[in-house]
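Only a single protein chain was left out; the remaining protein chains are all shown in position.
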Amino acid sequence: MSETLPSALKAASLDQAPPRRSALSTFLVGSLGHGGLMAGAIVLAAIVLIALAAPLVAPHDPYAQNLARRLIPPVWDARGTWDHILGTDKLGRDYLSRLIYGARISLLIGSVTVLISGTIGTAIGVCAGYFGGRVDAVLSYLVTTRLALPVVLVALASAALVGSSLQGVIVVLGLLLWDRFAVVTRAATQQIAGSDYIAAAKAIGCSTPRIVLTEILPNILNPLIVVATLEMAHAILLEAALSFLGLGVQPPLPSWGLMISEGKQYMFFSPWVIAIPAVALVFLVLAINLVGDGLRDVTAPENRN
Amino acid sequence: MLAFTLRRLVVALSVAFTVSVIAFALLHLSGDLAITIAGPEASPAQVEEVRHQYGLDRPLPIQYLDWLWHAAHLDFGNSFFFRESVTALISERMPVTMRLGAIALTLSLVVAVPLGVLAAVYRGTAIDRLALSFCVLGQAIPTFCLGLALIIVFAVNLRWLPVSGTATWQSYVLPSVALGWYAIPAVMRLSRNGMLEVLSQDYIRTARAKGLSPTKVVLKHALRNAIIPVVALAAVQFGFMLGGSIVVEAVFSMHGIGHLAWEAISRNDFPVVQAVVLILAGIYITLTFLADVVNALLDPRMRVA
Amino acid sequence: MSDIVLELRNVTRTFQVSQGLFRKKATLTAVAGVSLQVKRGEVYALVGESGSGKSTLAKMLLGLLPPSSGEILIDGAPIAAKNRVAVARRIQPIFQDPYSSLNPRKSIAQLIALPLVVHGIGSAAERHRKVLEMLDVVGLPRRLLNASPSQLSGGQRQRVAIARALVMRPEVVICDEPTSALDVSVQAQILNLLLELKRELGLTYFFISHNLAVVEHLADRVAVMYLGRFVEERTRAGLFAGPEHPYSRALLESVLTPDPDLGVPDTHLGAVFPNPLTPVAGCPFNPRCPGAVDLCRAEAPPLVRLPDGWATCHFAPHGAARTVAA
Amino acid sequence: MALLEVEDLVIDIPTAMGTLHAVGGVSFALERGETLAIVGESGSGKSLTSLALMNLLPKRVQRKAAKIAFDGQDLTTISQAGMRRLRGNRMAMIFQEPMTSLNPAFTIGDQLTEALLCHRKVGMKEATDRAVHLLEKVGITAAGQRLRQYPHQLSGGLRQRVMIAMALMCGPDLIIADEPTTALDVTIQAQILHLIADLKKEFGMAVILITHDLGVVARVADKVGVMYAGRLVETGTSRAVFKQPRHPYTRGLLDCIPVPGRTQPGMPLGAIRGQVPNLIGRLDGCAFRNRCDFAGPECAADIPLVRTGADHEVRCARLDATEVAA
Partner (left out) sequence: DKARDTLVYASDTEAENVGPYHNNVREGVIIARHAFDNLIFHDLATGKYQPQLATSWTWVDPQTLDLTIRKGVTFHNGDPLTADDVVFTLNWAVSPEAKVVTKQNVAWIKSAEKIGDDKVRIHLNGPFPAAIEYLSGPVVIYPQKYFEKVGLDGFAKAPIGSGPYKITAVTPGKGVTMEKNTNYWKDSPLGQPSIGKLVFRIIPDQETQLAELMTGGVDWIWRVQADQAKQLEAAPNLTVLAAETMRVGFLQLDAQGASPGSEPLKDPRVRQAIAYAIDRKAMLDNLVRGGARIMNSACFIDQFGCTDKGVPRYDYDPAKAKKLLAEAGYPNGFSIDLYAYREREYAEAVIGYLDAVGIKAKLNFLKYAAMRELSRANKTPITFQTWGSFSVADASAFTGVWFKGDADDRARDQQVTDMLKKADTTVETEARLAAYAEALKVIAERAYLVPLFSYSSNYAFTKDLEFSAQPDELPRFFTARWK
């Protein structure tokens, strides 16, 4: 049945004698003990490394086409060759190389989008949470408005307006995906703004920017990082959806979403064309989500001693 | 309660107003409307005539109010592409999307809520881990990949269900699964977390101390409180689903408003896009408003707020 | 310079409590017309039940909340005229909950040094020296310098909070229930420390508590607060020898000393609970007062002066004889 | 035969860093109509002990006992269903947090009648009548209307009364009250304690009162158990324990609290140095020895409870020394 934690526990469990493990080492121990987090982190790290070292690890030029050698199946197929381990696409481009370069694009989209949306969302959330009152009402209404707009549709429409391109997709997604940041940081900030150490900082004479930057921000970092990872996955998936619908990244850039979209026509007879980027995408998103979930578990207050 | 409702109503209306401004801007950012309406071969004089005829030479605020007035009467002008009333186009496609969304939502609630409750009640056991893994995996699979996979397996290979279209109820099964899938993790997590939180509350301990059976504790005392956020989320999810149905409708060639909007975007048919954005936002706003009210009804504490 | 460091003149603080957009906002009077004077070097204690406005008053003294009306003076100068930074150098707080009053992301050294940093006092080395000094003063081992608050016990944390409050050498320390979250054994340590520091540094305490036993041990003067008002202000000895206000009396009776020969006292108080949103006519205490009569329900009680303070009650037993009516 | 007999109750909690021995070998017996108070600092295992009696411990917390017998029934082997029949029926519990211990989604009436409807074959009407009756008993006026109210519409003191009424619904033989007054103001605390004492007399129930307030214990308990680090270090009649405390910890505690009239205002209070030990890992000997002035090498061994009087047992290896000091 449920775990009913005696309310005194929170205080009691804190009230133990030093020396104890530092926050960092508890975090590390927690992380190492968290299977999902570790698995996710390893896969993610691998993908990031491969993406960074793309020119070194990619066996071919991802853009070099050779129509005479199109649609070669991967090496595990009887007709496959070791020259093209994952086969070639419809234009005879090496699929493995495209996949490797595609990782760069997905990660780029994920990280830059999160950077933009995170900045916007955090600014909004912290202001709303800290100042409360009217500011909060206005900013909450902003968030509601944003939530009322259907993301895919607005992203598609904006992409159509600004012209679909890598930069366009990043900017559009960055300007759209800040809502969760705002909601989470707002809640976290509200909680912190009411705590005595903020009152203490004010009583000491700290300026508002100082309070926000040194007292509040570090303390909402955990949820922020968690949201950032999850939103990164979200952004990558959305880009894939936009590319799938034809208004995302444009060819010949090897974005995974685009590769899936292009591979769609071969899904009945050469299913690997679509399966390979789809699996890669699922893996990446899965890894990021695992890391995000894991971080949430590890940094959640009930798990911190 | 009345005051609460009215306050929420004001927020809803102001959000709707903002969305309408955005939708209006969308159309006017898409290019010179007079030229678009007059057609590419029109002479400058003809363009001017169209401009005058459609009132496009008036100041923007006036145009906006005029448009808003018509939009409020569900008159969204004519489609650039079909040269037909947008309202007619949309009302013809709306039932498909609504049906799709409703089935998908029901599906995801039916799966996710019990799963979340079970996971919470059996926290830390295999059931919980299974449910959570299912969640993480679910989130990582892009809707369109899932849709395609469903087509290959259930429509093409097994031939159980139709590939596309909206002819029979069977046509809705696969799309609803693909669409509902997306919401399952969110709903499940929320019911699980809500349930966990409620189960750790003191009043659950009180209920158990009264000698109530575990089922009664969970179903009466816990669920009633845990379900409240799920109600709100269900409404939000329905809004998101209507927005997310673009992808699903595209994959399954269903002629709903998502598909209409997508095609309209690729044809630069912005009156349609605008209307769909506005309608989806309107539905979202209405639903969240209703959810707030229902929440308030469910939670006696909120009635005095 | 007079010996009155802190003075409140008819200070009122109200909150607008929203009850819905179209319903009128209700006015909650958290502090109603409070006047007081704190002398340099004394311990001025404030007792009262939960929600009576003690913390609100403390926040106003700290400059964290502006009063709705009335004046707060430090050394005779209104604090509105000074800015928060200037106030901060002279008045410092110690909060109730040592778990939430320390930023968990900072080290002990950073926490204690923060006031110095904010006010730009000293070089880094000097600040470090001061921090070490403060650790000694509050009796914390130096090895905790780089520890984080989560590694400390409640008592240790409260010491850190005290060190932080005192590092700027303020004149007045506002203690808002500094020991109520602590176990008795730790409470004793902290109370001893506070008394010791007061002696050594010549501090003035504004000490808030709901524990009359603690107040008796610490205070020079005691004010009793009920529903935002002061109902009695006396010297310690006077109050504990003979409380004039029935609420003070009930408070005093409710102190449960560990004496197995005594039973649980019956305070004869009513069970009606005060709601600051719906003020009662007459004496605010009348719904619970065992001796309330019609007069109490009709008229606000007068301020009754006593040799060692004052009380507000129609029937202050000693006051009646020696009153200089308000 | 005693109503409740507990022998060698052990509660272990597996944690990431090792097993936490929260309660180590607690034994006591309770007669009908008797009040046992268990007192100890935060984290000493009081709440877990009480939850263990009701078999309401969180799942991963492990309970072991040589014997837990309630009115002749062995609770260590009883089935879940059998335990449920006892809970709320013959043994009831009052929790510490009146604010959160009531379900906000249901009316007072619903929550009050629930236990009765569950355990007895009674109709709604009958249950409601009893609820009204009990609400009036605990001093709530207009009880009939209160039944339709939701918890958030009541103040803390009222809610705690509702909690008490709820525990009384089935006329239990034993009531376990875990810090029933800690969250309340002192005047209300006195009222509630008074109420419990009255009700106990009226219904002839046995009460286990858990608290950290020595004052409360001294005033209401027949028997006292002092807990430290998961063990009972001293038990006996309230008179024996408070008049002749023998364990250094009990003495330390008693010295810590300021008592109006007894402690000298402004003078240092007695204090227990050091901190509570970490309960994770093996604990040998006296857990208090690192804070004890009398500690000697013999304290590192396992120490039995030593009977020092008719109704007085102490777990100390240096009784000789403490006697001299007394």
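The chains carry the letters A, B, C and D, assigned in the order they are written, with residues numbered from 1 in each.
Basically, a residue touches a chain if its C-beta (ideal position, glycine included) is under 8 Å from a C-beta of that chain, and two chains touch if they have at least 3 such contacts.
Source: prediction; values computed, not measured.
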item	value
Neighbouring displayed chains - absent chain, whole complex	A, B
Which of A:G35, A:P55 or A:P252 contacts the chain that the document leaves out	A:P252
From B:T5, B:S213, B:N268 or B:T286, residue that would touch the chain that is not displayed	B:N268
Among B:L9, B:I127 or B:V163, residue touching the chain not depicted	B:V163
Hidden partner chain, residues of subunit B it touches	35-36, 39-41, 81-84, 89, 92-93, 148, 151-152, 155-156, 159, 162-165, 250-253, 255, 259-260, 263, 266-268
On subunit A, residues whose C-beta touches the chain left out of the figure	63-65, 67-68, 70-71, 90-93, 163-165, 246, 250-252, 262, 264-270
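In the analysis below, only the chains that are shown with their structure count from here on.
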item	value
Geometric centre distance via CA averages, subunit C-subunit A, whole Å	48
Separation of subunit A from subunit B, taking each centre as the mean of its C-alpha atoms, in whole Å	22
Where subunit B and subunit C are represented by their mean Cα positions, the distance between them in whole Å	53
Touching two or more other chains - residues of subunit B	202, 204-205, 208, 304
In subunit C, residues with contacts to at least two other chains	153
Complex contacts: residues of subunit A adjacent to subunit B	1-5, 7, 36, 141, 144-145, 147-154, 156-157, 160-161, 233, 237, 240-241, 244-247, 257, 260, 264, 267-268, 271, 274, 278, 281-283, 285-286, 289-290, 293
Touching residues on subunit B, where the partner in the complex is subunit D	201-213, 216, 221, 224-225, 298-301, 304
Footprint of subunit A on subunit C - complex, ascending	59, 62-64, 84-85, 87-89, 91-93, 95-97, 99-105, 114-115, 118-119, 144, 147-148, 150-154, 161, 164, 168, 181
